[in-house]
Every structure is written in structure tokens, then in C-alpha cells.
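Working notes, beginning with the structure itself.
Complex shown without one protein chain; remaining protein chains in place.
Naming follows writing order (A, B and C), and every chain is counted from residue 1.
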Amino acid sequence: MTKAVQTWNASATAAQLSRSFRETRRISEAICQPLAAEDCVVQSMPDVSPARWHLAHTTWFFETFILRAALADYESFDPAYEVLFNSYYNSVGEQFPRDRRGLLSRPTVAEVLEYRRAVDERLLAWLAAVDEPDLARFRDVLVLGLNHEQQHQELMLTDIKHVLSCNPLFPTYFEADSPLSAAPEALRWYAFDEGLYEIGHAEPDAFAYDNELPRHKSFVADFELSDRLITCGEYLRFIEDGGYAQPRWWLAAGWSTVREQDWRAPLYWQLRDDRWCHFTLGGLRPVDWNEPVCHVSFYEADAYARWADARLATEVEWEIAAESVDVTGQFFDASLGADGRLSQHQTIHPRGLDAAGDETTLRQMFGSLWQWTGSQYLGYPGYQAAADAIGEYNGKFMSNQFVLRGGSVATSANHMRRSYRNFFPPEARWQFSGIRLAR
Amino acid sequence: MTKAVQTWNASATAAQLSRSFRETRRISEAICQPLAAEDCVVQSMPDVSPARWHLAHTTWFFETFILRAALADYESFDPAYEVLFNSYYNSVGEQFPRDRRGLLSRPTVAEVLEYRRAVDERLLAWLAAVDEPDLARFRDVLVLGLNHEQQHQELMLTDIKHVLSCNPLFPTYFEADSPLSAAPEALRWYAFDEGLYEIGHAEPDAFAYDNELPRHKSFVADFELSDRLITCGEYLRFIEDGGYAQPRWWLAAGWSTVREQDWRAPLYWQLRDDRWCHFTLGGLRPVDWNEPVCHVSFYEADAYARWADARLATEVEWEIAAESVDVTGQFFDASLGADGRLSQHQTIHPRGLDAAGDETTLRQMFGSLWQWTGSQYLGYPGYQAAADAIGEYNGKFMSNQFVLRGGSVATSANHMRRSYRNFFPPEARWQFSGIRLAR
Amino acid sequence: MTKAVQTWNASATAAQLSRSFRETRRISEAICQPLAAEDCVVQSMPDVSPARWHLAHTTWFFETFILRAALADYESFDPAYEVLFNSYYNSVGEQFPRDRRGLLSRPTVAEVLEYRRAVDERLLAWLAAVDEPDLARFRDVLVLGLNHEQQHQELMLTDIKHVLSCNPLFPTYFEADSPLSAAPEALRWYAFDEGLYEIGHAEPDAFAYDNELPRHKSFVADFELSDRLITCGEYLRFIEDGGYAQPRWWLAAGWSTVREQDWRAPLYWQLRDDRWCHFTLGGLRPVDWNEPVCHVSFYEADAYARWADARLATEVEWEIAAESVDVTGQFFDASLGADGRLSQHQTIHPRGLDAAGDETTLRQMFGSLWQWTGSQYLGYPGYQAAADAIGEYNGKFMSNQFVLRGGSVATSANHMRRSYRNFFPPEARWQFSGIRLAR
Partner (left out) sequence: MTKAVQTWNASATAAQLSRSFRETRRISEAICQPLAAEDCVVQSMPDVSPARWHLAHTTWFFETFILRAALADYESFDPAYEVLFNSYYNSVGEQFPRDRRGLLSRPTVAEVLEYRRAVDERLLAWLAAVDEPDLARFRDVLVLGLNHEQQHQELMLTDIKHVLSCNPLFPTYFEADSPLSAAPEALRWYAFDEGLYEIGHAEPDAFAYDNELPRHKSFVADFELSDRLITCGEYLRFIEDGGYAQPRWWLAAGWSTVREQDWRAPLYWQLRDDRWCHFTLGGLRPVDWNEPVCHVSFYEADAYARWADARLATEVEWEIAAESVDVTGQFFDASLGADGRLSQHQTIHPRGLDAAGDETTLRQMFGSLWQWTGSQYLGYPGYQAAADAIGEYNGKFMSNQFVLRGGSVATSANHMRRSYRNFFPPEARWQFSGIRLAR
């Protein structure tokens, strides 16, 4: 499929934006394509939203921040949707409570798709006719809306995975090829020198979230970063060494969580007849010991690192190291066929390293799995949230979350940057999150 | 539609049972017919089950207690369903947790209907070929299964009403005629004499639940029963007199509930622009003051009665009084057309009294609304629960529930008897429950 | 010590009432005498109140319903106490939340005792000077206040037992003689004939709570009642037969409670080195298998009865049977020495039967342990709660509670009557409650 990466910049034309818009919107629907209508209703925990809600909320974003703002005569598709599909924008108005999204059976999937169609048509019509001054007013928020939809595409995948995992029938989301990985070599360490570095988004012309700014200097001592992600087999040794039974490896809050939630392995792992299996988007299957361990919380990543006599990298260290590699890896695009639909040829699950990989460089830095850093999510020195509603996008979440870096198998390649900061609470496990060690 | 009432007896033939079975099963599906697949997934509170679950569980009942018991070579439709659709029969085996039914999106509606079809075919084939000794072994449980499905038909209606009510879009389940009622005359009181009465199920040949047995003597003092149900208009006076603001009318547990749940009116009532509306299966509409007040808890019924200087009848008093009237009224059948589908001509909501009603008798004793009694639900003297799994049907719920009598607009006419005992916890409001006074 | 029983009647003189008042008030303080100030603060669960609170609340009762009502110029001891020590009388005014009583460290024990002294002095002065018309106005509420304080004396004992049981040091409340019991003979059954009986309080001149009225007729079928309470040894067989592991013996709500609270034995039982011990007011000690089993909930009593192929008596049956025996037994008085203080010679714990007991009659009907009946707590036919605040005493608790009969080792002898109705929720275990079977 055609990549849209070139349009994330400040000089994108209306035609380029139209093309990106069409592609991005199509991918959301492609993700829902394997689902039954019933699958699109369930909210399996407060963090999870029903697939229908994602489809509608991303539409609400364009309707609210572009159509209603740009078109004087615009009438809401349905005024009730303004509340139902507002996620957390207090400045826009009231919100239907997040943890009750699973109580709504209407609008149905079909009605939501109709909502999408109506908003898409109107927006594309506007783009087809817009003049440059008007486009200039809305270009940023349109590009933000496209990135926003890409984030929800990732959430659709992780949320539906969680929903299906609660069902003892273990329904398969999408069956695709998933060959076993080869065993990787032992961890290698790459050394970086003490010094004053700059991190943060550097290209003024290209899109970035406000939390990647401003680019700023930071002093970092000598450090080493491991060449690849920790595998399931390596993590199994932590489990078998009593990792989940000994408080000594854990932060106090992590240990409380282990006991309260009775964690004994990563999310989705379960013993079936004494054999470790895990639930994947391709169904329940035996764990492949050579693939990177996935669906671990920050607490688990941090405990594993302590057990392994190492630590997690800070996000500054990670970003410094990332300068040395290309932004390539196992992204979601690999799971989409040429026709823009899910492909039989690539399951949405992190693979192990290719046997014949490049051994002179850091690997799996991008794609594969989000990598927990040891950095709590705060604003960079001089950080300013955007004005108005859009300012609620990132800044207000800056407490009790840890930063993850690098993207995952559920992230689109053109969504990723070296300066990209993802963040989740330290107990979150339903994202595609893994472990890379530093020391 | 043809009534099946004659088959609830001990000499029903296989052919009669087949006909009843077909009709009863068809009605369940007719009830789901106005629903979207999405509507059949949501569990809006732990007491509510998704419509799909009701369709499957009633099928599981026949599969478990007849097909698996009667057919040596029977293979489960799906072994996982044995757990998924077991409601509470500990003797049968494990159960999927009740409060997590809304987490399941599979089996889909279509798959559940296929399950129904497979079990129905098999059961009807068995009935077509069964000899009398075999039929004799299973006749009781088959009839129980049909009554069980009728109970779930009522729950499907009350559950879907609750589900749809949680949606600020207030979706209509089924739009049907609903003319305004005429104002009733003031309450009249019918007197009954002190004496030793017999209550309980009396016809050995006819079906009854075990909790209606044994028929037994009970001494009752003089009492009076009001001729009709309390109307919304009468209940409004209680509200406007500060009924929900004064602890003096309430049981202590009721008053706690009022405050914790912030009750200010019956369930489904809401003020829209200073006008009382309520959510019905026909959508949100203004309250008709002459129709009987509906969706009140035992606590509210009891508080209203105290405010009105009266009390609720005991179930013994109610059953004694019911001897004087026919078992007729506004049952669910009236909402089914000749074709067995929901009819435009009768909404599923309690009507007020006909202006020209019979004024020499108790009215609205059957159909319309379940009537809270002041009797806690306990076994009759000499009560014996049935042996094995079927024994779990009723007996184990005999604590912290109050008895309701008479059936409702959601009950099938041939499901009702004078001795019929329904029971719900005193705070339950989502059933079609109303108020009749005694003194 | 001198018994006060004769003063519970309608013609008690002021002098008799003074004497009863002094004695009753003294006993409350005698109960607190073995406690440290620290023991009088803790609220170990919402149902439990700190001992200081009981001392103050019973005082508040006399202050509110007599001093403030009878004395025009009475000034509150402390206006804040009107709220702090109001338990649940909505008509009197606001209440400090029940479940937060353990947050209060003030007033201290010494301050509460001073409060008691001030109210006692004032009340005794009033009694010394009162004329008959005034006494007539307050005699009933004064006698109610004395009975009320006796109820709280029992609660002080059961509450402090619960408080101390939460402490792994297992502090002893009061060490007293506690010889082992002899093994009782097998259960014997006493038969009662079907018929129309009268139950309820019968002596118009003697005190009774409103819930014991009116005396009324009730029809009862043939029944049998066992001669004595179930022993710990008999109950152990239920435990060892998997009683707590099999849902078949339990009401559904009981079974949920067993699993949620992980019940495996009566409250206060614990295995120490494979030996069953239980916590008593005399400290932790091995279970005496011949003493009656204690601190079981209604759910456990009901499950045991079902396991033993019997049932619990209804309260009507119990009261009919109680007509045949004297109101004597192991009451709290036996634990008080001649000096009105706790005595070394009698622990506050139910004893087994004397080896040489009377074998021609029901035993342990009074004192020893409250006996769960199978009757839910409701008003008798024609029940009228008293007017005003006093009307809140009993009537408003008539839901979700079961009736217990007979009194316990923590009840004063002159507090008990055949018609006495105690009531607790079916899961309550911290009262001195045991099991008698019927069939």
C-alpha cells in the first residue's frame, strides 16, 4: 500500500492531505473487517473501548475540530454524538462516562459506518474546495487528526485482543502466517559516552506531538544499551526463578499489584496441560520462546531488569541511542496486504530476530514492541501545551505514567519518529510492550 | 396465536408437547426480532443478561436435562457451552461468572440461533419417536423447561429495557399503539373474613413449581384488599409530598438504598424540562398518570403503603383474594400478533383500567404488573426441593427476597396460576412490578 | 446480685425504677471494667461499635427521651453529643455515620463516664421528685431505656470479643473458670401437634417490645423440636464431611458468602498445629467438643440443618414449644459476682449440658445461645410501630433479617421472655448464636 509519510509536514497540499485522509480512514475500517458486530460492543475493562467507539470517536474528532470549526453552516450529524464520542476534551463539553462505553449498543456498527461516510464526504468536499488561507488554519489539526486516528488504530487492535481474550472460546481475530523464530544470540551491549546531548523533535517542518518539544539539552553519563529485546525464553527463566514470588525484585507498588492481581506471567499467558500458551490475535497458541516477550507492565520490565542485574534505559538514553539506527522494523504495515486489507502473510505479533540479522547495530529499536523506559512521563523543560481543546491532547496526562519508545507491530510505520513518546501507567499490560535492558 | 395452556399437565402427549415446544421456542426468537445484533451483547448490570445469553441458556436447559440425559449417544453441540450457558446449577458443573456475561461477544447471535436450531431439531426428533415410558421419565422436566423458557422471555423483555435505558439515545425496542388511559375512580376495598384457609397449588395433574407446594392451611385475620393497582398519578402525590426525602416512611435498608442510589422516582422516570417522562419499550414518553405505576422496588411499594396509611398484602391474603377472580388480564400474549410476532396493536406496557370495567370485583389481579407482597420468600411448611439439579431451581433462593404475585404484561397467560410465586430482592426495580394496597 | 425483673411492669414505682436504673447502669460499667482505654476505641467492622460509644449512646437515650423531654430547663451535656451518639433515630436528628465511629478518640473513656454520671444524677434526681402523672408519661420510655441498655450490654460483650479477636496477640477479656463439658446423649425429639396456636406477648402489664405484639393466632402443622443445641463435635462432622465445600447444602446467598469470605468453620475457629481452637472472651483455647457450637450465621445453621436431614424451627413453632419450659438457663447474670462485677467462677461462654440434666424436657431453650429460626423478621399481623422516634426502635428493620430466639450467655435473665424476638442478617456471626433443629 502507498505510504502517506510525506504528508505529515507543514506544506502538504490539500490533495496530499485528501489522499492521506482516505488511506488512514480506510485502514481503521480494514481493522474492523474481521469482526462480527457483536465484537464491536464489548468493553472488557475501563481502559478498553469498544471498536465501534473508536470508529466513531475518530470521526467525532474531524467533525468537531474541522467541520464544526471551518463550516459556518455545519449541522451535527447527531447532536447526541457530541457527548457520546467526546473522549476527554473538557473544553469541548460534556463526555459520556468512559467506563460505561460498553453499555451502549447504539449506534450500531452500520450506523457508525454511516456516520463515518457522512463526515468523510463532507471533509473531502471541503478539502477539494479549500483555499490556502483556510487550509493553513486547519492543516495542523487535520494532520493531528490523522495521527490521532493512527493511535486509535493501534488501540483498536490491543482492545479487541483484550476483549477476545476474556472469552473462554478464545476466538481468533485474524489467522495469518506465524512461523517460529530462530534462537537469538546472547545479549550484546552497545556503549554510549557521557556528554551533553540534544533530544526532542528536531524538524520544524514535520509533524510531532507537543510533548516531543522543545528540543533541549540533557547531560547523560556513560551507559550501555542491549542490542535487542528480551525473549520469552529469557523471561521464562525469571518466572522459573520465582520472579513473581519474591518481593525483592519489585517496586513496592509493583509487588502490591502482583499480589492483588495474582500475576504469575505476562498478560495472556496461561498454562494448558503444563505448557505455556498465550492468546494472540491469531488465537491461543504455544509460546514461541525465541520471540520477544510481550504484554508486560512497567513493573514487570523493571523487576526483570533488576533480576538481570541491569536496568531500563531512560528515555533520554534511548533517544540518543536511536540516532544510530533507521526508523524501520516490524510495523503494522507489514500486516496489511497490497489491497489495504489484513494479509495472510504476516500475523500481528512480534517476531524474533532474523537469524541473519545485522550484528553491528541495535536491533528491534522500532516496530516489534514498545519499550518501557525508566522515565516517568513529564513535560520537557519549556514544554507548552497547545492552546484550547487540542492542548488537552497530551499535557494533562503527565503524572503516574512511564514513557515507552519505539512503536510496535500495531503501529503504522509513518506514525513513528525517534522522538516519539508513548506513555502508560506502570501497571498497564494490554499494549504491545516489551523489555530492552540498559546498564 | 394458538394457546398452549392445555399441555402443562401430566398427561400431555408427545404431539401436544411438540406443539408447545415449537410455540414457546418461537416466541423467544420473536422477542429478539426487533433487536440489532449489538443489542444482544450488553449486560447493563449484574442482574441483567444479554439477550443472546437468554437464547442460549434456555437451549442449554433442554440440551442438558433432556438430550444429554435421554440420548446415550448425544454429543454436546459445543462442550464449552456447558459452562458458558449454565446459569447456576452447581450440580451440573462449573459456571461462567454471571457478572461477566457482557464480556462475551461470541457465540454471535447467528451462532446461537444455529445452536437453538440444532437442539430443537434433535429434541423434536426425539419427541416424534419417544415411547411412553421414556416420555414419562422426561415429561416433567420438559414441561419445566418450557416454563423456564417463558420466565426467560419475561427477563429478555425486562433486561433489554434496562439495556436500552442506559443509552442517552433512548432507542425504541418496538413501537406500538399506546393510547392514554382514563382516570380510575377512587380505591375501593374488598373485605375478607378471618379464618383458616388453604393456599398452594391444588391440581395434582397440572404443572406448578415446587415452591407452590405443598398446599397447606394458614390462619388469616380479617383484611381488606384494594380493588386495583396504584396509578402513576397517585404515586406522584407521594413524590410531591417528599416521599423520597423523609426517612419516616421507609424501612432502614430501604432508606439506605434511597440515599446511596439517589432514588427520587420509580426506575426509568426522569424530568425533561420539568415534565416527568419515563423510558418504555416504546421509547421515552411522558408519564400517563392514569396507568399503574411500574418499576418500583419493594422498598418503594412498602413506603408508599405506609404513607397511604395502608400496607402490602401478605402472599396468603393475596392468594385467598385471588380465588374470587379469573386468571385473566393484560398478559404478554396481547402484544403478540396472530402471526406470533410482536404486534403494532398493543405495546408491552401496563394500561390503565377500562372506563367501563366491572366494578364488583377485584381488578388487575393478573397480568399488568407483578404485585409486591409483604411476605419474604420462604418454603411452605413441608416444602421439599426436587432432587438433583432441578432441586436448585427455586429452593436455594429463599433468603432476602420478597414474593410478588399475579404476573405482568411481560408474562405469558398460560404461564400464570393463582398459586404462582415470583420473588425478587427488595431493591429490585427492573421487573414490571407495581403496588396493590391492603389494610 | 439483686434481680430487677419485677420492675419491668406498668405499675413500677419511682423507687423501683430508680433501683433498676442504678443496677442496669452499673452493669454496663462493670462490663467495661476489664478493658484498657485503648480497647474502648476500636471499631473492627461496621457492625461493631467501640465500647465507649455504647456507654455514651445508652446515656444519650435517657438524656434525649427523658431529660430533654421531661425537663423544660434541661441543657444538653454537650450539644455535639446529640449527633455523635444518636444511633439511627432520624426523627431525633442527624447522626454521625455509623461506620466511622472508630475514627473518634474523643470523648475519652473518662469523659464518657463523666457524661454518664451527670445524666444519671439528673435522672435519679428527677425520679426522686417526680409525681405520678409525670412518671406515667415517661415510665414506658424509661423501662424501654433500661431494656435498651441491656441490649447494648450484650453488644458490648460481642463487640469487644470481635475487636480483641482481630489482634494476633489474642488478648483475654476476662479469665474465668471454664471446666470441660460432659458428652451429651444423642438428640431426642419432642413432638407438637398440628393446631391453631396463639403467640406473641400476653401480659399487658409487663414490658415487651412492640415487635412482640399483637398476640395473634397462627396455624401450625405437626412438628418436632430437638431437645438441645447442636454441639461443636456434631458440627465438626459437618465440617469434616465437606460441609463448607459443597454448594448443595447452602442457600445461594449463603454459598456466595462462604466463597467470598472464605468461611471454613464458625467465626473465631482456627486451626493451630492441626488442632481446632477458638477465640473466647477468656482467650484463645481448644474447642470443647461437648459445648454448643457458637458464632454460626443463619446460613451455616440452615446448611447444617439440611445436611442433618432436618430444618430450623419457625419462630411460631419455637414459641409454642417454649411454653413448656421455664425461662431459665445460662444467662449473663451467672457471670456476675455478688458484688455486681465479673466473677471468676463463670466464664461468658456457653457450657455443655449438665450430665445429670432433666431428660424429660427441652433444654437450653433460654440462655446459652440465641437460636436461629427459619423465619424472616416481619411484623406480626396487625403490628403497629410506636409513634415518633421510639417507633424507629424495631419496625424499620423488617427486611433481610432472620429471627433468633431464647437469649444467650450475654443476655440478662430479666431481659428475656418467651415472646422475645431478636433479629440479625443471615450472614451475621459475631453474636452468640447457635443451632437447634426441627423437623
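Keep in mind that, in the parts below, a contact is a pair of C-beta atoms (placed from the backbone, for glycine too) under 8 Å apart; a residue touches a chain by one contact, two chains touch by 3 or more.
For clarity, every value in this text was computed on a predicted model and none was experimentally measured.
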Handout entry: Touched by the hidden chain, restricted to displayed chains
Key = A, C
Handout entry: Contact partner of the left-out chain, one of C:A72, C:A129 or C:L169
Key = C:L169
Practice task
Based on the whole complex, identify which of A:L251, A:C277, A:A334 or A:I390 touches the chain you can't see.
Solution key: A:L251
Problem - Option from C:A10, C:A37, C:A136 or C:L271 whose C-beta touches the chain left out - result: C:A37
Fill in the blank from the handout: Even though one chain is not shown, chain A touches it at residues 88, 90-91, 196, 216-221, 247-248, 250-255, 298-299, 314, 374-376, 378, 381-382, 396-400, 402, 426
Completion exercise
Touching the unshown chain, chain C contributes residues 36-42, 44, 52, 80, 83-84, 96, 100, 102-109, 163-164, 166-169, 171
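Keep in mind that, in the parts below, only the chains that are shown with their structure count from here on.
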Exercise for the section: Please categorise the chain-chain contact pattern as a line, ring, star, complete graph or other. Expected result: line
Problem - Identity of the chain that, by mean CA position, is farthest from chain C - result: A
Completion exercise
So, in whole Å, the Cα centroid of chain A is separated from that of chain B by 47
Problem - Whole-Å gap separating chain B and chain C, where each centre is the average of the chain's CA atoms - result: 39
Problem - Two or more partner chains touched - positions in chain B - result: none
